[in-house]
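A single protein chain has been omitted from the complex, and every remaining protein chain is retained in its original position.
Then we have chain A:
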Amino acid sequence: MKPRPSHYARAFVDSIASGTSGQAAREGLVRALAKNGDTHRLAQVVYEIEKIETQSHGGHMVQMEFAREPEKHLESTLHKQFTKDDLITIALNPSLIAGTRITLDESRELDLSLAGKMRALFTHY
């Protein structure tokens, strides 16, 4: 059975915690990925490592999607709601039409996009 990205990430974080240098841990991770033919999953592994790191400090994984490039003051309004321990990633998604969709810890979705509101409206009526 092939290891999942979360398994690689956990192994990487554990090796760092056990005192392995960052360089050696990175090389070990790349070797393991190459050996299992999983190099194309590197981005997922990195995301999993970030997730472990963030959650270990009590932070949240925050993904913000905007319909278009947000105004600076609007972006900062949202950023103010989070702490430095939270990991925030931003993506553009024109299908939202307007507004934003925020996902917390991959589980809680706060859909304040116009497309989401329309969908909710259509679902109810």
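Going forward, a residue touches a chain if its C-beta (ideal position, glycine included) is under 8 Å from a C-beta of that chain, and two chains touch if they have at least 3 such contacts; residues count from 1.
Going forward, contacts and distances are computed from a predicted model.
Here one chain is missing from view; checked against "Putative ABC transport system ATP-binding protein", "NAD(P) transhydrogenase subunit beta", "Formate dehydrogenase iron-sulfur subunit" or "ATP synthase subunit b", UniProt names that protein "ATP synthase subunit b".
When the full complex is taken into account, the listed residue touching the unshown chain is A:Ala67, out of A:Ala25, A:Ala67 or A:Leu87. In the full complex, chain A touches the hidden chain at residues 60, 66-68, 70-71, 74, 77-78, 80-82, 97-100, 102, 104, 108, 110, 112-115, 118, 122.
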